[in-house]
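Take a look at the structure set out below.
Missing here: one protein chain of the complex. Every other protein chain is in place.
Lettered A, B and C in written order, each chain numbered from 1.
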Amino acid sequence: MIIVMKPNAEKREVDHVVEKVEEVGCKAILLEGTNRKVIAVIGDKRDISAGFWDAIPGVEKAVPILTPYKIASREVKKTSTEIKINDYILGGRKIGIIAGPCAVESQDQINFIAERVKKAGAIALRGGAFKPRTNPYSFQGLMEEGLEYLAKAREATGLAVVTEVLSPEHVGLVSRYVDVLQIGTRNMANFLLLKAVGEGKKPVILKRGMSATLDEFLLAGEYILSQGNPNVILCERGIRTFETHTRFTLSLSIVPQLKKLTHLPVIVDPSHGTGVRDLVLPMSKGAIAVGADGLLIEVHPDPEKAFVDGPQSITIEEFESLMEESRSISAAIGRYI
Amino acid sequence: MIIVMKPNAEKREVDHVVEKVEEVGCKAILLEGTNRKVIAVIGDKRDISAGFWDAIPGVEKAVPILTPYKIASREVKKTSTEIKINDYILGGRKIGIIAGPCAVESQDQINFIAERVKKAGAIALRGGAFKPRTNPYSFQGLMEEGLEYLAKAREATGLAVVTEVLSPEHVGLVSRYVDVLQIGTRNMANFLLLKAVGEGKKPVILKRGMSATLDEFLLAGEYILSQGNPNVILCERGIRTFETHTRFTLSLSIVPQLKKLTHLPVIVDPSHGTGVRDLVLPMSKGAIAVGADGLLIEVHPDPEKAFVDGPQSITIEEFESLMEESRSISAAIGRYI
Amino acid sequence: MIIVMKPNAEKREVDHVVEKVEEVGCKAILLEGTNRKVIAVIGDKRDISAGFWDAIPGVEKAVPILTPYKIASREVKKTSTEIKINDYILGGRKIGIIAGPCAVESQDQINFIAERVKKAGAIALRGGAFKPRTNPYSFQGLMEEGLEYLAKAREATGLAVVTEVLSPEHVGLVSRYVDVLQIGTRNMANFLLLKAVGEGKKPVILKRGMSATLDEFLLAGEYILSQGNPNVILCERGIRTFETHTRFTLSLSIVPQLKKLTHLPVIVDPSHGTGVRDLVLPMSKGAIAVGADGLLIEVHPDPEKAFVDGPQSITIEEFESLMEESRSISAAIGRYI
Partner (left out) sequence: MIIVMKPNAEKREVDHVVEKVEEVGCKAILLEGTNRKVIAVIGDKRDISAGFWDAIPGVEKAVPILTPYKIASREVKKTSTEIKINDYILGGRKIGIIAGPCAVESQDQINFIAERVKKAGAIALRGGAFKPRTNPYSFQGLMEEGLEYLAKAREATGLAVVTEVLSPEHVGLVSRYVDVLQIGTRNMANFLLLKAVGEGKKPVILKRGMSATLDEFLLAGEYILSQGNPNVILCERGIRTFETHTRFTLSLSIVPQLKKLTHLPVIVDPSHGTGVRDLVLPMSKGAIAVGADGLLIEVHPDPEKAFVDGPQSITIEEFESLMEESRSISAAIGRYI
């Protein structure tokens, strides 16, 4: 931490900061600049935020040197984490495609989709049983019935199943049925939920909050890791910006940046990340090209009849083309699907 | 809803949309424009989102005419909602100031602050017992112990107490201790939590999600209202933008806009909304001038020693000045504190 | 400047940075942290940007300690700058209201408005002669004819006149006609234009770029100041965010923040800053309450017939009410209009 004092900070204020630094077990080095006094704090105390120092009289600002996360950092663990999802590994050379409808609608629907996406090469089936809906009057999901359908689709196809969990109290129930838990963008900072999924061992797909910075995203991952669950998959799914031609702005540059800073696998959701069906294919190819370890794709046999998020769902035929084209891109960068 | 067809939409696609409109019980009027066919949908079906129509082949976009919320709307209820908080009314001519520390730290701390802010004119005491922290290594709140301290501070001073609730399963517990429940910015779209607080009658301060649009904010309010709890207080607390001189950008223009569109009271949190101690006083005055019905202010006797959010907490003396200056502004607009 | 080295930076890379620091005439202090080496640069060299250091091998990031602007800074000039606009002073206790139509449309129009806003208490008349329009098919302004109308309106009323200048080559022409030059939001970073207005002495209203940070805004002011023109008035006019209920998000917190960091006067444009007529009055009061030194208001006798920006123009009667209510707010904070 570097603590910059106000231009007119008094000597006793500077002394007081130095004392505080020593109180928390760090070493203080006072630097007398031309216009400012600056105190360098030596010692690894990431749990003390910049805000702690900012609140002290005479301090202009505190600038952190170290990242606030630690377990998630590639400095701490240099090798990439590979996460087992049934028979597949996410985070290695193979790019893992997870596909399925936004919401589970019936046993027939989910089985039909499962068989088709499996045949096309998906490694797992996604489908929502509990749906967080902005509009209280919209369809809220089949809940436990949906989980049962997912479990049966797994039996029928052997595909791992992925579903979103909305509340700490559902973690136990959902974990009994599915292979991978998903934390949605609106819950990335639901810290009780992060803790709850961190206490188990099921892999967790953690979606980036739509207004989360890279540091906040990795800190949310750290929450889960710090409870003992090492199986965290990060998922870029679009951020909120001033753009209106898409529902969100899919920020692909975070993928290579995350791969540099963390050992965790990083996947991309181009369906929610754009909200526009026509953009799912090109942005899938873009995601693979920038280095994503996998994709999360919404597929529906008849998007017009989808209960939820029809405009961004692609048909099964479109998904088959997407797999085809993604295979070429993957090969071009030395990976495969 | 206005449905705009693609320039090259075929006749059978247009016919299909018209059928769909009639299927959901609305009337379709087909307009043949110079470059586009447009279908006007007559009928109040707010539960059918624009996305439903967007997913149909041949549709370019669907443009909603009505707001997605209804109970929250001033069209439906013209008189402003006044909410009773112990002896006071929020939403009338009196501007209600709610003050207290970010986190409850001890019985002595909370009692001391309660007495002082009451004396200065606050109508309620705020204090966090459960703290949602971005960093897993930070202080997480005293939990039930904190609730007990708050309840005792109420006994001692007669001030209503306000605290944040983080999870549906805590709603019962927290409601036993406090007078007003607060939903934080990170939970504005935690729909299970919105439902849970909607099932009681305790007033709820609903903070705007840091990336929520006005419509999404009002829909979150509608969630609570639609469960039967009419006591919803909306709170602007800053949005995430590219600005870095403050932690968030306090968007004061939403206050008069909300007052026009909804009958619910609207308050402002300049402490979280700026994250900067020096800006709390001017932004409090600004909030009152634009029409806020109340303020939520972080006060700490010794911000440097605050467990949480010290940089944005003001001292008790600063709070007393704030009350003084806010009184002048309130009088200038025909209200009082 | 604080230079943070990468965790795996080699000794020769560290040595090379130290050499570079000395090469530019500063002193380097090497700090050996627990996980990083950090080099503190002692010396006031604001013209060397952080990017200069970032580009050197082994450097993780460079963190500036000093602000990039200097002449604009209150550290350098402690007393507030007061700028003479004909008979009035902007930047003192009096709050200066500048009002008029978005575009000058005719001599009659501008004279009529000038008389009415003068009577209501405005200190200057605004009106666009050159209009920067997003749409090439829209009205582009009366150009020199418009300047002549403005000059005659000044003769008739004694009001100072303010108009926007779009290009360095127009600065001479426009300066001959008007009292105050305005740089629009789309030109805040048009550095040739900033230089051109900096070479004269006419007061300049510099509007904040719609995506400019506080530092970039002050650097744009510094551009003008550094050419020798001390008469710079900063104007907040809304920033681009994800919000859609207004055209821009008027960021009032920048007003008190600027007043702390710079000695220059700061005014607010609630007309462009919201784009919504109904919000002009409340946001004007808010702007005064947070400490603005003036307002820039669009007024049109018949907004429906305005050539440009009708939706955000208020009528003359509405302007009279605005002046009335603004007077009360000003009095409440010890200022006047």
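The criterion applied here is as follows: a contact is a pair of C-beta atoms (placed from the backbone, for glycine too) under 8 Å apart; a residue touches a chain by one contact, two chains touch by 3 or more.
Worth saying up front: this structure is predicted, and the values here are computed from it rather than measured.
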item: Sole residue of A:L142, A:I288 or A:M323 that reaches the chain not shown, by the stated touch rule; value: A:I288
item: Residue among C:P7, C:P132 or C:G172 touching the omitted chain; value: C:P132
item: Missing-partner contacts on chain B, residue numbers; value: 2, 4, 7, 29, 31-36, 38, 40, 42-44, 63, 65-66, 75, 240-242, 244
item: Missing-partner contacts on chain A, residue numbers; value: 211, 213-214, 239, 241-246, 249-257, 260, 273-274, 276, 278-279, 282-283, 285-291, 325, 328-329, 331-333
item: Residues from chain C at the interface with the omitted partner, ascending; value: 46-47, 49, 51-52, 54-57, 68, 132-138, 140, 166-169, 186-187, 189-192, 194, 210-211, 216, 219, 222-223, 226, 240, 303-304, 306, 309-311, 313
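Everything that follows uses one rule, which is that only the chains that are shown with their structure count from here on.
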item: Most distant chain from chain C by Cα centroid; value: A
item: Centre distance in Å when chain B and chain C are each reduced to the mean of their C-alpha atoms; value: 31
item: Distance from the mean Cα position of chain C to that of chain A, given in whole angstrom; value: 39
item: Length of the line joining the C-alpha centres of chain A and chain B, rounded to whole Å; value: 26
item: Multi-partner residues of chain B (each touching 2 or more other chains); value: 211
